[in-house]
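Selected chains only, in their assembly positions.
Chain IDs A and B follow the sequence of writing; residue 1 opens each chain.
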Amino acid sequence: MSSLPRPKPLPPLTLILGGARSGKSRFAEGLALQAERPYYLATGQAWDTEMADRIKTHKAQRGPQWDNIEEPLALTDRLKALSVPEKPILVDCLTLWLTNLMMAEYDIAVERQRLLECLPDLPGPVLFVSNEVGFGIVPDNALARRFRDEAGRLHQALAARADSVYLLVAGIPMTVKSI
Amino acid sequence: MSSLPRPKPLPPLTLILGGARSGKSRFAEGLALQAERPYYLATGQAWDTEMADRIKTHKAQRGPQWDNIEEPLALTDRLKALSVPEKPILVDCLTLWLTNLMMAEYDIAVERQRLLECLPDLPGPVLFVSNEVGFGIVPDNALARRFRDEAGRLHQALAARADSVYLLVAGIPMTVKSI
């Protein structure tokens, strides 16, 4: 995928949304691999064996051409510590980060604000992958409703700042916003 | 938002769909506020404190520049009673109206038909906000399945008659239909 003919350089901020198994990670990886050895910042945490299997499969599938970072909670601190100029940073994914923050009872509004504020100072283009989770019936349990609300708020804030926003449908990117 | 440069006048019928926290109300408000003091017809009913909080927050956020109407059930009668010409009417939202009708055991097909029939005679442009709820797994309980079906039927009927249909994704309107 690194040899794909893609003349356009990555914009500073890209948001890639999609449903379950919509191909959003693969699409994001293709964009990031236009550059040499991009960062892959994985937020997933293995709560159980099903999740551990997903993480392992993902890592194997994406191959060795990445600088891998795993960080379930301190996403903003990790981003701020990156210093190699022009190297793309792929964050996969925001919904898992939000889940981890909520499980650990962080103040989501504070963490969101910290993330938004660090974006203008990042050394290279950043791509956020996240699940679109708001198109179903209102969930029965309050935690799921709160999660849905927080995901929506974060997506809106990032999309407003993003240069490109995509919605993946069956592996195909629909352009929601472009520069 | 009332000073936004928007040369195009509102078409007679606009349908604004979106998921939870997708920015659909804010987008609809921006469109309606092109005119002076539009109607805001809120269908929400406070079943519990969570819902009461949402309604209060929404009202505070949208500010004082609206003629507010609250009507959980008799939406069509309220629309028919409006007589100020060219004043936009924002209905937020249809999914809450459907919920209220179902809880009160109205005949949804009859109410849908009544709504559709009143549309050509409204004095000003109308904008309907509604949740897109059909893109998840089939819900376990029969009431939720019926709700999903009724929402889909209503959206289809309105979209067929609408001049503009939008789907909000992360706060950004995707055009589904335009004149």
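Here is the rule we go by: contacts are C-beta pairs under 8 Å (C-beta built on N, C-alpha and C of every residue); 3 or more make two chains touch, one makes a residue touch a chain.
Keep in mind the model is a prediction, meaning the values are calculated, not measured.
Chemist: Taking the 2 displayed chains as part of a homomeric complex, how many copies does that complex include in this file?
Modeler: 3
One rule holds in what follows: only the chains that are shown with their structure count from here on.
Chemist: For the sequence-identical pair chain A and chain B, what is the superposition rotation angle on Cα atoms, to the nearest 5 degrees?
Modeler: 120
Chemist: For chain A and chain B, what's the span in angstrom between their mean Cα positions?
Modeler: 31
Chemist: Which chain A residues qualify as touching chain B in the complex?
Modeler: Listed in rising order, the residues are 15, 17, 19, 132-138, 142, 145, 148-149, 151-153, 155-156, 158-160, 165, 167, 174, 176-177.
Chemist: Quick check: in the complex, which residue numbers of chain B touch chain A?
Modeler: Chain B residues touching chain A: 18-23, 50, 132-137, 139, 144, 147-148, 169-172, 174.
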